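Take this structure first; my questions come after.
Removed: one protein chain of the complex. Kept in place: all other protein chains.
Up next, chain A:
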Amino acid sequence: QLYYQVLNFGMIVSSALMIWKGLMVATGSESPIVVVLSGSMEPAFHRGDLLFLTNRIEDPIRVGEIVVFRIEGREIPIVHRVLKIHEKQNGDIKFLTKGDNNAVDDRGLYKQGQHWLEKKDVVGRARGFVPYIGIVTILMNDYPKFKYAVLFLLGLFVLVHRE
């Protein structure tokens, strides 16, 4: 009985992992779904909105697009809009971003001495979104007790359900 439960649990976890990895391959992004963490893109996106990204190399970066990028050395991805691009013949591109709700562009956010972003900083391009759903992730982050409660309940549910 216990063996069966453990196997079942393992199946669920590995299916979820497969779906996630499959999404990563299909979209070309290491993080195909992100949660909006700040209000810098309001009124389009609010904290807690979920964004679906693609990061296909064939898609050129153009102004007006909403990109999710990481600043070198920082973990938190930022969701802003491309304001300027300068692209060379060979495809090398450098670009500047700005949050819709911010008064100034992002140069102040970049690394010391860094004036532009490059392709390697991009996690993906926002192609679609669903509002509010990501709020659960933010809650879990801000209130660790909530996270443990959720995990505990999930575990309980899986175990009890198998009886």
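Quick notes on this structure:
The rule is short, and it goes like this: a residue touches a chain if its C-beta (ideal position, glycine included) is under 8 Å from a C-beta of that chain, and two chains touch if they have at least 3 such contacts; residues count from 1.
FYI, contacts and distances are computed from a predicted model.
One chain of the assembly is not displayed; among "Signal peptidase complex subunit 3", "Aminotransferase class I/classII large domain-containing protein", "Probable glutathione S-transferase GSTU1" or "Proteasome subunit beta", its UniProt protein name is "Signal peptidase complex subunit 3". Interface note for the absent chain: among A:Ile33, A:Ile66 or A:Val122, the touching residue is A:Ile66.
Touch with the chain that is not drawn comes from one residue among A:Lys21, A:Lys84 or A:Lys111, which is A:Lys84. Listed here are the chain A residues that touch the chain not shown: 43-44, 62-66, 81, 83-89, 94, 100, 105, 126-131.
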